[in-house]
Every structure is written in structure tokens, then in C-alpha cells.
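Quick one: the structure is below, and I'll ask about it shortly.
For this depiction, one protein chain was excluded, whereas all remaining protein chains were kept in their positions.
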Amino acid sequence: MTEEIIIAGFGGQGVLSMGKILAYSGIMQNQEVSWMPSYGPEMRGGTANVTVIVSDDRISSPVLNFYDTAIILNQQSMDKFEKTVKPGGLLLYDPNGIIHHPQRKDIKIFKIEAAKLSAEMGNTKIFNMVVLGAYLKLKPIVKLENVIRGLKKSIPERYHKLIPMNESALTKGMENPVEVFLN
Amino acid sequence: MGELKLMKGNEAIAEAAIRAGVDAYFGYPITPQSEVIEYLMAEQPEERTGMVVLQAESELAAINMVYGAAAAGKKVFTSSSSPGISLYQEGISYIAGAELPCVIANVVRGGPGLGTIQPSQADYFQSTKGGGHGDYKLYVLAPASVQEMADFIQLGFDIAYKYRNPVMIQSDGMIGQMMEKVELADQRPRWTDEEIKQMHDSWAAFGKGDHRERNIITSLDLDSAKQEKHNHHLQAKYRRMEEEEVLFEEINCEDAEYLIVAYGSSARISMKSIDLARAKGIKAGLFRPITLYPFPMKQLNAYVGKVKGILSVEMSAGQLIEDIKLAVECNVPVKHFGRYGGMIHSPEEVLTALENLIKGE
Partner (left out) sequence: MMDIKDIVKEENLVYTKTKLMTDNILSYCPGCGHGTAHRIVMEVIDELGLQSQTVGIAPVGCSVLAYDFMNIDMIQAAHGRAPAVATGVKRTMPDKYVFTYQGDGDLAAIGTAETIHVCNRGENITMIFINNGIYGMTGGQMAPTTLEGMKTSTSPYGRDLKSMGNPLKITELIAQLPGTYYVTRQAVHTPAAVRKTKKAVFKAFEVQKEKKGISFIEIVSNCNSGWKMSPVKSNEWMVEHMFPFYPMGDIKVDGELVKSNKAEVKS
């Protein structure tokens, strides 16, 4: 199994940390992982993206042009990354703020109302965990228990009291992806 | 099995330095490697092992602090990125001339000049062909993963002390900034003063006892005949490294008709290109030099008569290709492909370049 993922959105949406938690989860079940952010001037421009690869085998290139999955969280990223999903691949996005919805018919497209759901839960900071939950529902590449273990590893101990809230956000995400069918 | 962590290359090399029992780190911040000193400062290695970490006032000062600590027989590590490494060159030449062991990491960024802060491999010549003045060589290791960033610290010190020679770890912004799984070695104790005395009493400057002559750390000899003799001694050391310390990796090379030669980040990207090529029925293999100096000359030369062409893939404008051509002695067609100035090539671009090579373009 090798899963090549791009996660892209605004800085502050938790894009990089979602990637980090996913990568740590892979380590918890003894897989190979890589996490490659776009950094530098782009980091200050507002958009953030990270390539995460989880694999049973040694990982080759940590930078890619094409992905098994694109997780897209703003319009600029939709414009940039919709075309990079491999045929038969997955595009998961939050429709909040999206004007031009994805059009491709050779891939699977799912929506997750993560901004709305996290607001309803009273904590927009768990937005990225809702997205991650939806992704893991669609592609269960790592077990939920290993995500929790990964969370514990990737956040400082003083925040561990927030883990139950993150867990319920993951569950909320798992319950709510909606498939988009294009005619 | 050691502790498993998800770390950036820059963090892994810093943690590995603490665990290798390094006595001191001296450095000056520069992107994309400031995480090295930031990590060390945050970890407070003075508390953990007694390791000294000091932010110098400049790269000039940093490399000379390295010179001083190494002269005292202490295990010392530093890191910088391309423009900073240019400033190190004077000190590196002195360190090589005075035969001091130390490990220097260069997290290469695009140049020339201030260049960019994005990954590059354009310091290949600087690392392998001198850099500073005079006839000297660094032992140059090129990590292609976060794991190797960590592992090459201990390997680097082993070589540095075996040959009393500076070791360069030539990484780049990609390996430095990306996170991967890394298995960390257990903590090694730092050498005690007594151990240093036992191992390095013949040369290090830590105070002259009555039992020996004074030790002098210098690269100067105004008598040219003696300086030439010293140069012969250095060259003999380098020849020994060329015989005994070459490291390389071969991936899918057994039946390969075409070879990609690439190191570090470019090798990682090319691994994917090899897979893409194989999926298209092209018998391609990847030859990865792990030591850039000594370059695996003989090992690559063994492919003469076996492969139809070689593609040098590098984030530089034709530096690695010179050593490849020397290795195969013009008996195999060699082409260059690379992006420069901080641009990273994609696996597909490399594949296209390989297909062009095959077509004879």
C-alpha cells in the first residue's frame, strides 16, 4: 500500500498539522511516512500545502506532481490541485468558500462540511480533525487508535487534555462525508 | 530498536549530534537550516549531556570556534547553508591543513549569491573539489533521507577521527525541511578528559604535560619542502579514503540498460522516475553516490559495456556529471538533466529527460 496525498488550504486551517498527525499515525503502525511542506515565500502568501506519503515500502520521491488523494480547503487550492488527482483517485473538499466546484468525472469527489460542523461543535480549531476523520472514513489507511497515538506524539503534553475533543471531531468527520455525483 | 520519531531533517541531525556525544555546536542562523540551532537551544543539551551550544556572531567566528574546539580534541559539529558555507571556506581550509576532525553540515540552497532559500545541489563543486584554498579534500556524505541525516552524524565522526579530516554532510533544503520517520540511536556518553588524553595526546592542544613535547596545531610551514611533504601526507590520506571509504547504493541496476546517477534529494525523486520508467517497459536503474568525495569511480565504471546511457540528475547546472564522465572515461554517453536556482524537478520531468536520452536527443 502506498498513499500519496496533498493537503492544501489557507495557513491557519491546520493543514500542516493535519499532515503531521497523519504521518505520525502511519509511524504508529510501523509504516514509512514522509511529510513535505511547501515553504518559503509561499508560506507568507496565505496558502499552505503539504505532501504526505504513507506506505508499506520505502518511499521514493517526497515531492510529486500527481496524487492518490487531494484534500482541498480553499478555492486557490482547488484551482491548483484538482487536476493533479490521479484518474480513479479521490478529491475531498470543504465546500465552504468554494465558488468553482470540482468538475472531473474520472475521480471520486466527496464533500465534508468541516467548517460548519466544527462551528456547530463550538470549536473551529478542530476543523482539520473533522476533515481528517472524513478522509479516514473514505480511505482507512490508518486505524483510529493509531491516529490518537499519533496525536499524543505530535502535540505537547500540556495539550493532551484536548485529545477527547479531537477524537469526537474525528468521529464527526467520519460520519459526514457526502459523495458528489456529476452528471 | 531505537526510539522512533517523526522529525525534520534539520531536527534529526541536531538530535543525532546530542546523542552521538558531541561536545560542542557553534553556528550562525541561516535559512533553510536554522532549525538545527533552534532545536539545540530548545533541547538544552548542556543539561542533557554537557554539550556546549553557542550562537556565534558570524559564520567566520563559528567555523573558527569549531577549529578551536577540534584543536582541543573535542567532538564538534556545525551547520550552515550555502552563503554561510562560503564564509566557512577559509576556516575549512585551515581545518583540513591542520588535520582537525569535525563534522560540518551544509543544507544547500539555490545560488549564486544570496540566491533563494529553496533546495539546490549547486554546492557540489564547493564540497568535493576544494571550496577553500589549497589542495585538500573533505569526506562528503550526501544523505537522501531524514534517517540518513541522523545516521551520518556518527558515521561522519567515525571517519573524521579515523583520518583526522573534516567531514561535510551535504544535504539540501528539501531533506532539511521534510519530515520522515527516524530511528534515533541511543545516547552515547561524551568522551571524558581522560579518554581524550588517551586518544589524542599525540596531537591535540589541551595542555602540555611533562611527558611529551608541546602539541602545535597549525597549517603553516614557511619551508616549502616541508609543506610539500605535508601535502604528500594529505594526498596519501585521501587516496586511502578513495580505496576504503566509498559508499553508494544501486536500485534496480542488475538488468538496467539505462542508469540515472543522482544523490540526495535528486536520488529520491529519481527513484520514482525509475518506477515510472519500469512501468513503461524501460529497463532503468538508479546509481546513488552516498559519498560525493570519494566518488564511487570504480563502482560506476563497472557499468561500462553494460548500460547504453547515463543520465546525471542534479539540482545544479552540470556539476555531478563531471565526476560521472570521469568515472566512465567517455565509454558511455552521459547527459545532464537538472533544475537550478531552487527549483525541484518532478519525477515526470526526469522520466522525460530519460526518454529523450534513449531517443538520442
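Order of writing sets the chain letters: A and B. Residues in each chain are counted from 1.
Going forward, a contact is a pair of C-beta atoms (placed from the backbone, for glycine too) under 8 Å apart; a residue touches a chain by one contact, two chains touch by 3 or more.
All values reported here derive from a predicted model rather than from experimental measurement.
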Contacts of the hidden chain among displayed chains: B
Cross-chain touch to the chain not pictured, restricted to B:E47, B:D210, B:E254 or B:E361, is B:D210
Just name the one of B:A14, B:I37 or B:A69 that touches the chain not displayed here. B:A69
Which positions on subunit B touch the chain that was left off? 23-24, 26, 52, 54, 56-58, 60-62, 64-72, 74, 76, 90-91, 94, 98, 193, 204-210, 214-220, 222
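By definition in this document, only the chains that are shown with their structure count from here on.
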What residues of subunit A sit close enough to touch subunit B in their complex? 20, 23-24, 26-27, 32-37, 39-40, 59-66, 153-154
Which of the residues in subunit B end up touching subunit A in this complex? 4-6, 32, 116-118, 174, 177-181, 268-275, 344, 346-348
